[in-house]
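Sharing a structure, written as structure tokens. Questions coming.
Shown here: the complex without one of its protein chains, the others still in place.
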Amino acid sequence: MSTARRSGLALALLALVVTVAPLAAPHDPARQFSRFPYAPPMRPHLFDDEWHAHAPFAYALRVIDPLERRYEEDRSRRLAIRDDQPVFLLGSDGFGRDVLSRTLAGARLSLGVAFAATGIALSLAALLGALAGYAGGRLDAAITRFAEFVLVLPAIYVALALRGSLPLVLSSGQVFATLAVVFGAIGWPATARGVRGIIHVERRQEYAEAAYAIGASPWRVIVRHLLPSTFGFLAVQAIVLVPAFVLAEATLSLVGFGFAPPVASWGTMIEEVGTGAAAADAPWLLAPVVGMMLTIVVLQVGSMSKSRLRDRK
Amino acid sequence: MVRRIAAVLVLSAAIAACGGRSEDRPPANASVPVRGGSLVASLRSEPATFNRLVNGGNSSATDAITELTQATLVRVNRVTGTIEPALAERWSVSPDGRTFTLSLRKGVTFSDGVPLSADDVLFSFAVVYDPKVASVLAASLEVRNKPLRVTAPDSETVVITLPAPFAPGLALLDNLPILPKHQLEAAYAAGKFQDAWNVSTPPGSMAGLGPFVLTGYEPGQRLTFTRNPHYWRRDASGIQLPYLDSISMEIVASQDAELLRMQAGSIDLMTQADLRPQDYASLKRLAQGDGAVHLTELGPAVDANMLWFNLTRAAASRPGKSFVQRAEFRQAISYAVDRDAIVSSVYLGAATPIDGPVTPGNRTWYSDRAPKYPYDVARATALLAAIGLVDRNGDGMLEDASGARVRFTILTQANHIRGRVVTVLQEQLRQVGIAVDIAALDPRSMFQRFAAGDYDAMYYGFQASSLDPANNLDFWLSSGSAHVWNAGQTQPATPWERQIDDLMQQQMAAASLTERQRLFADVQRVFGENLPAICFVAPNVAIATSARVGGAQPALLDPKVLWASDQLFLIR
Partner (left out) sequence: MPALSSSFIARRILAAAALVFVVSSAALALADLAPGDYVTATIGGDPAVAAAERQRLHLDRPFAERYRHWIGRALTMDLGESFQYRRPVLGLVRERAGNTAMLALAALILATLLGIPAGIVSGSGGGIAARVIRITSLVLLAMPPLVTSFVLLTIAARTRWLPIAGMGGITHLVVPALSLALPLAAMLERLQSEAISDALERTHILAAAARGIPRRRLVWHHAWRVSLGPLLGVYGVVIGSLFSGSFVVEVIASWPGLASLMRDALMTRDAPLVAGCSAAGAVFLAAGVLVADLAHAALDPRVGAPGA
């Protein structure tokens, strides 16, 4: 399989998983089984101890000591894997909510925000970085200084002031849009500097000079010839930015900018792990981290297609 | 309930706040105290000042530092609740109970060797009442907004007169550290008291009457306290206290890091001592394993978080939220919440369901006669239906008469256990058809929304600084600044608030404890019937100390262990 095919397939698969997965969630992600906080993952079975076959089921949990989070499997009670039963294939969180369902539901929101923001940030970076690198001189200096300003102004300060001017309650849609735009608007400068560095060198390469010579407009030279040489770099930046944006949502929840409960997002799920040294006692809470790893592996595979793009120049 | 004063004010006759504590090992203080050695405590925040009187002095860090380095005229024992002699060795009371004549202990000197005299006491009172100083302690030393009258007939006697009858009496004095006049007079005279004893003041230069002297401060790192060689208290066998040579306080902002350090044995006790429920398990394992950690369970906390509603006049006129003003609605919410669900999930079982702001942890003042709100969905639904909130379109959610969905906002603190409780409330109220939006903000944004009245309900809590209701008037009285659902009223807005006002005035001046308890039980009943604020659970307090800590007398109020730092000793 060619790299291009492989990457296209990988990205399509990711999109499919993210959109379809929540439908496969065994529970309503907000549903709290309050008697089962931090329940460990339960194994699904098809056969009971006497080797009788059943519809997929799990053995019920018995709480031994909630404070010490000790549970015991009750082999005498079978629970069907259904919405109304406390069956947690990936364990439960501190509210007794199903981690699997929340991870699946959170994927759409968190990855949605992260990808949208990455798209905005990389577009801005490519545009501004290319302009700076190509034009040089005053425009270069102005863009570079502006990038530095955006970089150094602490985003959380901006978020805090912005949150104060917004209504008390924000819908998930509003949060989604605000986060994507804010992250995109603050995420571009580092990448723009890299793009600028590449374009600065590339525009003196023979092929660019040649394009000029045959009368191509500067815009055409940038878009058709110079920008493709930054795709590899941009792909690496995407791998860095996507997880960073997922986590940034958790940071901004500190100033009231995250998704409000009971909405599941990876950022808030990870934030909850961090507040409790819980990772040691309940490692399954790190499920969204695994999700993030899978995502960037897919991205990495996808980015290998860059050579195809560069071939066009 | 409001953190203003760092003292327990309980009548001397009162019973211990925490009698029923259970321990999983014989108490460490069974062994014989030895002089010498040092212990390490953790502190979660950096002090903003070393001056307890000024703004910022009411932070938990400065409070703890003051507890170690300063002393008061009398001390309220945090465990037994009795008033104990401190700098004042004995006192007599006038027949009307308003004038106290205190004799200062003889031979007491500040840590720099300068003798204590009544002038220091007069100076301390003068400073704390000075409007230019605007001391954070002033309100806690007033009775009915009037200062105490303090005179000194001679250098060893102080006469204190209360401006009005006040049942807690002398316990008030536990709030005021007696400052060294010889050190602070110049700054005060120059109008610079606000800046005196700030964090750049060289440690070691500040004189005090407490068991320890602050001798080192590395910002962001640690505070070091060394034995005060002139400390005046001796133990029963005549050994001069404190037992310890030194205490160091490591500044550890993250509670996760604090826990790790406790596990690793690099700290012995926590200044803000109570454990989070989720940390309990790992420490329990340590306690049962090699016994490196000692867990003490103190039962339900005395400070409860509460869900209060915006009952101000401005809020009453807001469209679509008028149901919040109905007592039936608030009662329905109290019935609709399964408190055990909060206990078992958010607190992992380590909490006690409660129905009112006075918790069973406050043994002297808790009333069993206040209304109870057991989990009862049918009753909640009936109450809601009675005020016209029913499911009109079959979507499972309630609508009011105009067809608008019953929906309200709970304002709370982001990244805090309070936010977790609200997440459970939201899910529970959804079961009875009430939609809740959660707005979790950082503390100051939250306070601003509160001040602007931009909320329907709020879930927040106050750290108990006093168990005696007479010291929490700002919460109970309709004119109080902490009467959170409708603060600072000129006239009581409702008949029941007027009734509580009257009862509180009576109970504050009543002579006997039983009379006061009876009156306060009435207050709790009226409060519970009208429910301007709903309480759900009180966390159970567990305190961890390392096996090296001896002589600890853990109490429910902060600083839970360090309040009796002079009697801590090292178990080698």
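First chain written, first letter: the chains are A and B, and each begins at residue 1.
Everything below uses one rule, namely that a contact is a pair of C-beta atoms (placed from the backbone, for glycine too) under 8 Å apart; a residue touches a chain by one contact, two chains touch by 3 or more.
Here the structure is a predicted model, which means the values were calculated and not measured.
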item: Among B:82, B:198 or B:325, the residue in touch with the chain that has been omitted; value: B:198
item: Residue touching the undisplayed chain, where the options are B:151, B:481 or B:514; value: B:481
item: Of B:174, B:250 or B:558, the residue in touch with the unshown chain; value: B:250
item: Hidden-chain contact residue, picked from the options A:107, A:132 or A:186; value: A:132
item: Residue of A:9, A:63, A:81 or A:156 touching the missing chain in the full complex; value: A:156
item: Touch residues of chain B, complete complex, unshown partner; value: 2-4, 46, 48-49, 55-56, 131-132, 134-136, 138-139, 194-195, 198-200, 219-222, 250-254, 256-257, 260-261, 263-264, 266, 442-445, 447-451, 460, 462, 474-475, 480-484, 487-488
item: Chain A, residues in touch with the chain not shown (by the definition above); value: 132, 136, 140-141, 144-145, 148-149, 151-154, 156-158, 160-161, 163-165, 189-191, 193-198, 200-201, 204, 229-230, 232-233, 235-236, 239-240, 243, 247, 250, 270, 273-274, 277, 279-280, 286, 289, 292-293, 295-297, 300, 307, 310
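As a working rule, only the chains that are shown with their structure count from here on.
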item: Inter-chain centre distance, chain A versus chain B - centres from mean C-alpha coordinates, in Å; value: 42
item: Chain A to chain B touching residues, read off their complex; value: 30-32, 34-35, 37-38, 65-69, 94-96, 160, 163-164, 168-169, 253-256, 258, 260-262, 271, 274-278, 280-281
item: Residues of chain B defined as touching chain A within the complex; value: 256, 259-260, 276-282, 284-285, 338, 340-342, 344-346, 348-350, 409, 411, 414-415, 419-420, 422-424, 426-427, 437-442, 445, 448-449, 454-455
